[in-house]
Structures are given as C-alpha cells and as structure tokens.
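Presented below is the structure to which this report refers.
One chain of protein is taken out of this complex; the other chains stay put.
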Amino acid sequence: MDQRRPVDVGILGATGMVGQQFIRLLSGHPWFRTAWLAASERSEGHGYAEVSSWRLGDPMPAGIATQKLEPCRPGLGPRLVFSALDAAAADTIEPAFAAAGHIVVSNARSFRMADDVPLLIPEVNADHLALIDVQRRLRGWKGAIITNPNCAVVVLAMALAPLRQFGIRSVLTTTLQAVSGAGYPGVPSFDIVGNVIPGIGGGEEDKIQSEPGKILGTLNGDRITPHPAVVSAHTTRVPVLDGHTMTVSVGFDREVSEEEVAQALTSFRGRPQELRLPSAPEKPLELFSDGFRPQPRLDVGLGNGMTVTVGRVRPCPVLGTRFVALGHNTVRGAAGAALLNAELLLADGWLRGD
Amino acid sequence: MDQRRPVDVGILGATGMVGQQFIRLLSGHPWFRTAWLAASERSEGHGYAEVSSWRLGDPMPAGIATQKLEPCRPGLGPRLVFSALDAAAADTIEPAFAAAGHIVVSNARSFRMADDVPLLIPEVNADHLALIDVQRRLRGWKGAIITNPNCAVVVLAMALAPLRQFGIRSVLTTTLQAVSGAGYPGVPSFDIVGNVIPGIGGGEEDKIQSEPGKILGTLNGDRITPHPAVVSAHTTRVPVLDGHTMTVSVGFDREVSEEEVAQALTSFRGRPQELRLPSAPEKPLELFSDGFRPQPRLDVGLGNGMTVTVGRVRPCPVLGTRFVALGHNTVRGAAGAALLNAELLLADGWLRGD
Amino acid sequence: MDQRRPVDVGILGATGMVGQQFIRLLSGHPWFRTAWLAASERSEGHGYAEVSSWRLGDPMPAGIATQKLEPCRPGLGPRLVFSALDAAAADTIEPAFAAAGHIVVSNARSFRMADDVPLLIPEVNADHLALIDVQRRLRGWKGAIITNPNCAVVVLAMALAPLRQFGIRSVLTTTLQAVSGAGYPGVPSFDIVGNVIPGIGGGEEDKIQSEPGKILGTLNGDRITPHPAVVSAHTTRVPVLDGHTMTVSVGFDREVSEEEVAQALTSFRGRPQELRLPSAPEKPLELFSDGFRPQPRLDVGLGNGMTVTVGRVRPCPVLGTRFVALGHNTVRGAAGAALLNAELLLADGWLRGD
Partner (left out) sequence: MDQRRPVDVGILGATGMVGQQFIRLLSGHPWFRTAWLAASERSEGHGYAEVSSWRLGDPMPAGIATQKLEPCRPGLGPRLVFSALDAAAADTIEPAFAAAGHIVVSNARSFRMADDVPLLIPEVNADHLALIDVQRRLRGWKGAIITNPNCAVVVLAMALAPLRQFGIRSVLTTTLQAVSGAGYPGVPSFDIVGNVIPGIGGGEEDKIQSEPGKILGTLNGDRITPHPAVVSAHTTRVPVLDGHTMTVSVGFDREVSEEEVAQALTSFRGRPQELRLPSAPEKPLELFSDGFRPQPRLDVGLGNGMTVTVGRVRPCPVLGTRFVALGHNTVRGAAGAALLNAELLLADGWLRGD
C-alpha cells in the first residue's frame, strides 16, 4: 500500500454519535482525510461545533469545529462517503448516492440484508465484496453500497467465524448491551440506573438471528448461500457505557473439544491482518483464560476497540460448547467496522476511478 | 390455622445480610416470634446492634438492638431455628442442631443435595417434606434439616415447575445477578460500577445445573428421582441491587404453543396458596405482557418479594420456547424462602412436639 | 376534620412524571378522589393508559387506565386542581383556571415568586396562605394559585426553618441531585452512568438562592418580607434515582452549639402535625447520629417520602454550623408537597364554596 496522498472522504449524518466516532477515528488516519461533513438540511452552512453536541471523551479533532456542514445531496462531496444515517434516512439517501457514483460505506441497517449488498466483516467474508459487481449490474449504479453488521452481530459473527470448520448447527445467545448502543440521548437514566431491561426493541433480536447467516454464508456466483446455523437471541440492556457482552452456546455437527475451540479462536486471522490495514487489530480475537473476563470496562478498548475478546470457553451441557464474547459496539460494531471496510475497499482496488 | 400463641424461633448467623433479612421478615409475623439470635463465639453476650451493621433500608425492628447474641450451640434456643450460616459453618453446626432435636430451616448450601434432605419450594414440591422421616430414620435425629435452593435456582425452578406437564428436556439460561447475592461486603464497587462480570464463581453454575433436577423430581418411596431435564447456565453479575434476572430457553418433548406456556404460568398455584400461608404471594408467578418487563428495579418487590415475575414468552428458534424470569434473591431466594418453608412445616404439622 | 365525602380533584398535566406521582399519592387518599385528568389537546378522549407511559414502581391504581383524558380547559373539571404542568404551559393555563374559579395547587415554577402567591411549605409558613385574599383582590380571581417550592429548595428550607431562631445570615449549599429531578426521559444514561455532572441548568441555582428567602420570610400585611439570609448554591447531578442530598453550611448571628441545632431540628413540628393532615409525617425532620447518613437509597422513603432527613450536624470552620440534608424530590419536593398544601387548604377552610 503506497498511499502517497490521503483519500478525501465524506460523512453522511456527521453530527450523531456514530458520526462523531467516524470523525474521531478518521483523525490522523494514514489513508483518509475528512473532507466533507453532511447532515440534515437544517444544519446546512453551520459550523460543525454549532450544530453538534460532542459526546466523546476525546476532544474534537482540530479543524472540525469550524468545518461547514453540507446537505446530504448526491454529487456533492467526495467519491467515498461513510454513512452514519439512521435507517429512515438511509433508505433513500444511500441509493441516491450510489446511483450518483459514490461508494457508500454504511453503518445503517437499510441494505444489510439486500441480496446484492455485501454485509462485510473484512476478517470473515472479504470475498463478499464481489457482490459490488452484481449490485452495479442489477441496479445500474456507478457507485455502490457496502454495509457492516449490527453492533451485536459483529461480536457474535467474529467469534463464530473460526468455528465454521466444526459445522455450526445452532447458536443460543444472550446479550448484555451497553447504553451507547441506543444512540444519544438513548436510554433515559431513570430507566437503567441500578437496573436491567430485558429487551432492546427495534427488531434487535431479529437482526441477531438473521444477519449472521448472511455474513457466515458462501458466495456462489452472484448470490450468497446463507450459513445454515439457527440462531436464537435474547437481548438485554445493562448500565454499561460501551461494550456489548454476550453469552454464547453453540451446537456443532460433531463433538468438539474445548482445546479445538480455543485453538480456532486464538489462531484466527483474516485479510485485514494479511494486508496490515491501518485499523486492523493484530489479533481479531483475543482469548482470556481468566474465569471472570472479558469485562466491558476493562477489555472493550483492546486493539483500539477493534478486537473482539472471548473468555470462559467450556462445554455446554445442552448445546456442546459455550463462551462469553465482548466487543466495542460503537467502534468494532459501528464506525470502526465501516472504516475497516473502507480500508479493505481501498487496498483491494475498489476505489480506483471508473 | 388457629395460631393462639406465636412460636418462638431462633436465627443462626443472625448478623449477616441473610440474618438481617430473617429479622426483618419475622418482625410482626403472625405465627413466629424472634426469640433467640445466635452468631459466632466472638459476639456472645453483646447486644445485636453492637456487633451487626444493619444494611437494610427498613429500620431495625424494635427490641432487636438490645437483644443479646448467643453462641451457635445446640440445645440452646428454640426448637425451630433458621440458618443463615455460610456453608463452612453450616457443614457442622446444622447437623449438630438437628441431632439435638432442632428443626433447622436452612438457607445454606451444605445439605441441599443430600439424598434425604428436602430441597423445598413449597409451591413446587411440598410432598418432598416426607424425606424428613427418611432423614430421621437414617441419621437417628430427633430434629431435621430442611433447605431452600440457591437464590437463582428458586427463580428458575418456579418458572419451570408449571411447564413439567409439557415434558421439559433441556433448559439454557443466562443469569444477570444482583450484587446483594454476593453478601456483604460482597462485590467491590470498583469492579462493578458501569460494568458486567461474566461469571459468579463459587460453583454457582453447577448449582443452577444440578439443583433444579432434585426440586422438580419425583418422590418415589424414600428417594427422589431427579427430573431428567438437562440444564446449562451462564452466570453474570450486573450492577443491580436486588433481583436476579434470567433469560431462559426451554426444549420440550413436544411442540408447545406460546399460549399453553402463558396459561400454565398464569394458572400456577401451590400448597402455600391453598393453605394461605402468611408469606405466600397470591400468585407465585406473575406474567407480564409488556415487552420490556420484568425489570429488577420495578418488579422485584411484587408479592413482598415472594412473587417470581415472568415476561417475554415467545418461541425460541433453537430450543422451543423462551422467556425472561426475575425473582428477589434475598427474599424469595433466601430468607423469605426459608420462612415460607417454616410456615409449611407448621401448617403441615411437622413442628408438633416429640 | 369530619370528611364525609371525598372531595373531587383534577390533575393538569396528568401524564408526566409528576402527574403520575399525583395519581399514585391520591390513590386511596382519605379526603380526595381523582375525578378528572387533563393533558394536552392531543390526548383528549384517549384512555390514560393509552397516552401515558407509567414509570413508577407501584402499579397504576385501579380505574385510572381507562379514565378519559380531557383538555386543560378552565371551567371543566373540579374546583380543586393539581398542576403538574411545565412552566411554559403553566404560565397561561394556571391563571386562566384561577380566574375561572379553580383552586390551582401548582408544582410549576411560574408563579412561585409572584408577590401575591403563597410559596408554601405547610410546616414552615402556613400563615402565608393569607396571600390568597390579596391575590383575589388584586387579580379579581374567584379561584387562586398556591405553589410549592423547587424540589431542592424544600429540603433546604425545611432544614433551615427551625434554625431561624438563631438568626441565619448566610447559607452555602452543594446539592447532589437525583436523575428523577430532571423528569422523563430527562438525563441520558450515557451522560450519568459512573459520572457526575457539576451543574443542573434551567436556573436551578438561582431558584435555590431566591426561593428560601420568600419561604422563610414574614407576612407583613399584604406582603412578605423576605428572610435576609444570603444563599449560595452549587448544584450537581449524580447517578441516584430519587432523593436530593445537600451539604449545608450555615452562618448565624451568634455562636450556636451543635446541641442547640440538633435540638431545634429534632423538636421541629408545624401545622400539618398539629392538624394531623393525612400526608403529614409524624416528624417533618428526622435527625441521624450515624456519621454516614442520610443516604438517598436508604432514607429517602422515610415518612412515605415526606420526611426530610438530616445528619452529620457539626461545626463549620468557615460559617459556623454544617450538616447534610436529604429529601425525596418527587414526593416532598413535588407531588407530595402539593398534596400537603391541598390538605392544609381543606383543613383551614379555603376550599369552602363561594
């Protein structure tokens, strides 16, 4: 990768929580430069600091405060745009941008399950990028839409990916999800201080039950054959700031030992590690032997929030194997996921001009 | 039940968290009177308020503060004693009391899995009290030991009891357990504020996997044939004060509809409700239709902490049926459970003199 | 007080957090009956359960769920109405109701500092009700507006009231305020989990600095001469559900001993205690000797939330005396305060028909 000049990128929906994470992660990025910030019409012409309420611990990167916001209008802005839009806006804005030639690297759920749209985790299914050609052929777009999974799904799918070799039949997971997953203002404090809410709403459980099949599936010609594993998800919200924790039980086609599982998780690597992509953690999965880890407060930042941590691998009397997995929901589960997707697109030549 | 005079009771381990709950729940009890408080030798002769650090929101009942503590010596104290001892102490003290003629109603784990000791939930297995005769015969005791389950097991076993009719084969649960379950001082705040710990330790998962079989089992002559359901438990600790929440997936022998499950849960009643025992909630199980309940902060106090609440009954793609259950771990899961056990013993005539 | 028939009352702004507290506290009230619920035009004709999201731990009282909401239109509804409106709505709706003959017992801040409106704490300044006559004379109203103080001010003013005898010159307080004080949805959990926000906004500090002067002031003819004490308030928000805690330092005209302060606080009683009003706590102030009390989680419910608790009375090297005070912000600081006001109005004959 000989990156002479940084590639200009834009952000759709730059003022929300995920938009802010994009800005933070792009600051000082070796390949990309935040050149264009877009939000709703109302914000047009205002400086970023005027219309956005910065919520992150790290201070706003230099130069962003006074950068002018533009409307989410196709044709404006650089070829590569990150989308931090909510689904309602993404439904129409993302296709319009793709039609106009933009490469839309989206965190929205709108097109995740579309047959011709990659639902990408670069370590897991980098080959699914070939769908871009299908997408362009079918839709007549010059650009494209590439998506990353739901914030809880990334954690689950990454932990399952190296276990595909054992023949995954069934997966039963309970999530303990952080409040940042609900955006901002999100969960009222009166509802969650000293409490647990045993459901997330918004179709969260459906996403966790459907997205992994596509992600872990196999590209056959123009289509992805979904992985046949059946997934059941109980979701809960807990008073944690960042980091979705999941208990996971997995049933395999055959008996699999604790050591086989541990070995598969530990040795897992993917294209981002091969290519040494800037946001790629050295190890996509980190396995703890301590019986009380991973914990969100201690472990969510590993690999700059891009490592998924796993612990407590042991037999499950009902399904076969069980463990705990944890990932940073607004980094590996949102802005960092999209950024890694964009890095793979660039490294694999998908951003070369038409 | 014509209770002319209150029955005197004692408390072994009266100064800890569970001991305090016993004192609180016995205050103003229509049948029992706290007549004797016992703790370690060190406390002997001191007033209760001197050696105990009262941790409950409700104030210490009148008269307790100056009550003198006695040592845990068999023969002292009333015939009926509640045990709030930890397992190490209970191992030797409880049998000594039973041998000396005391009826020990214990919250300790020491004898829960002994073949001849009832592991009692009065709504679920009141008939297991017949083991007392076996116990006396085998051990030559004039007294007896009766135990209640682990604080998470009570919640699970009560929710499963009415589902036995459908043929339970397998159960997979993840617990989100309150900090009060770890006693006092228990979990350091530095470990749990804004965090989740994905394991409880102390054999918690083993207890949840083994105790339900005995509780839901069938008394055949002198022995209990355990229920054949296989149970898998992931345990976690969450920053909640009181109330263990559990996600539960259940596999049955046959297809069971959501309505059948809901109907079974809602109509569930047991001996305590028939006998109108003082601590018995009107309904042992309360079913919520709201998709975000039960929640520990809102629902843990239902039925004075003796009701187990259930919600989100729906199909599980992997096992068959799933739901969320919640119970008050230091009331229904500890002191309140033992108290209800003692009420059943009295009502069923087990406390009549030798 | 021979209350043969309950008096019908209405609630303006019945669907919000304070409105819900009114409904909860009025349920089973010996003197009042919730006969009329009003909210915004949008809600008109809908059942209460349809348009309100019940947030309280106690279940919604029987009969409320299907009660139809009416618009906040003067002339509709009973003579006595409680106002849980926000200030913007109260600005115009409350005077319109008072003009139309309603007695408006308001929790809103709109008219608290108006010269002719009682800012009432029945234990402290019951005689200020005489302002109702001034109000009617000046404004030509048949009805009236009576207000209760800001939720933090009640705590402070009640703790200061019995100390007026020593000549209060200056008061410096820091508040640690619960999230329920911000209403619902109120404070986003992402802002407050494991955090402290060192400011409340909305003029909170100004209210704490100005309202006590009026409350502790003296009625002279048609006007209140404010108490001359200077008050300084630092406000903070903490991750507590209910209960505003305040550290308070007080400077007096003369040297005052710890014992004098303790004695004044402990012996404090007022009109509600004399009249045995239904919501009056036996003791308006409860003094703790424990060096770590009062604490919101343990002590906020004392006297059904109507008792203000005080602790750690000791000398202040800078001002003279210092202590900690705590009160339930949505009960004694809002709905319970207004209810006690209405009870005093009834007991003192202000609700007799024209």
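As written, the chain order gives the labels A, B and C, with residue 1 at the start of each chain.
Just so it is clear, a contact is a pair of C-beta atoms (placed from the backbone, for glycine too) under 8 Å apart; a residue touches a chain by one contact, two chains touch by 3 or more.
Quick caveat: nothing in here was measured; it's all calculated off a predicted structure.
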{"item": "Partner chains on view for the chain not depicted", "value": "A, B, C"}
{"item": "Among B:8, B:44, B:91 or B:191, the residue in touch with the chain that has been omitted", "value": "B:191"}
{"item": "Omitted-chain contact residue, chosen from A:128, A:207 or A:297", "value": "A:297"}
{"item": "Touch criterion as defined above, residue of C:170, C:273 or C:304 at the omitted chain", "value": "C:170"}
{"item": "Positions on chain B where the hidden chain makes contact", "value": "55, 179-180, 184-194, 239-241"}
{"item": "Missing-chain contacts mapped onto chain C", "value": "170-172, 174, 176, 194-199, 201, 209, 230-232, 234, 236, 238-241, 245, 247, 249, 251, 291-298, 311-312, 316-319, 322, 324, 326"}
{"item": "Chain A residues that touch the omitted chain in the full complex", "value": "57, 193-194, 241, 297-298, 301"}
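As a working rule, only the chains that are shown with their structure count from here on.
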{"item": "Chain whose averaged C-alpha position falls nearest the assembly-wide average", "value": "B"}
{"item": "Mean-CA-position distance for chain C and chain A (Å)", "value": "48"}
{"item": "Cα-centroid distance, chain A relative to chain B, in whole angstrom", "value": "43"}
{"item": "Centroid distance [mean C-alpha coordinates] between chain C and chain B, Å", "value": "41"}
{"item": "Contacts with 2+ other chains: residues of chain C", "value": "193-194, 241"}
